[in-house]
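The structure that follows is given in the form of structure tokens.
For this view, one protein chain was removed and the others were kept in their places.
Right, chain A next:
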Amino acid sequence: MVEWSENERSIISNIFSNLDYNDIGPKALVRCLIVYPWTQRYFTSFGNLYNAEAISTNPKVAAHGIKVLHGLDRALKNMDNIKATYAELSVLHSEKLHVDPDNFKLLSDCLTIVVAGKLGSAFTPEIQATFQKFLAVVVSALGKQYH
């Protein structure tokens, strides 16, 4: 089981309570679709993703980015049992959405960079380590039900 110190819990809690989901969610997904264009394969129904400009202004992408970021709320509320918490979402991503689990890491790297851009030097190495640990646990949990 994953152990969280009191310090790590408060770091994660602080990051998310100060996050504007409507801003950060879209930015993270937009960045992922631009930096790792093969991830666009999952969003053929989103319309125009032809270039960075189109992706950045696509309302479906923005809406989905917000949705995905809120998906992290589940982990926030259940830090001591993230694996079980994401079992259902893992099955969804595997059986229905058919998302290659390697993509979870790509999105999580983009989210890290967007949060870093937002917080600037306040995103210290220690905070980065904790945030990446949190995301790594979520990513692992999302990949658990694949077979």
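The criterion applied here is as follows: a residue touches a chain if its C-beta (ideal position, glycine included) is under 8 Å from a C-beta of that chain, and two chains touch if they have at least 3 such contacts; residues count from 1.
The working rule: contacts and distances are computed from a predicted model.
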Problem set entry | Choices "Cytochrome c oxidase subunit NDUFA4", "Hemoglobin embryonic subunit alpha-like", "TBC19 protein" or "Auxin-responsive protein" - which one is the UniProt name of the chain not shown | "Hemoglobin embryonic subunit alpha-like"
Problem set entry | Per the touch definition above, residue among A:Val2, A:Leu19, A:Ala52 or A:Leu76 touching the missing chain | A:Ala52
Seminar exercise, completed: The one of A:Val2, A:Ile34, A:Ala54 or A:Val137 in touch with the missing chain is A:Ile34
For this session: Touching the hidden chain in the full complex, which residues of chain A are there? Just list them.
Result: 30-31, 34-35, 52, 55-56, 109, 112-114, 116-121, 123, 125-126, 128-129, 132
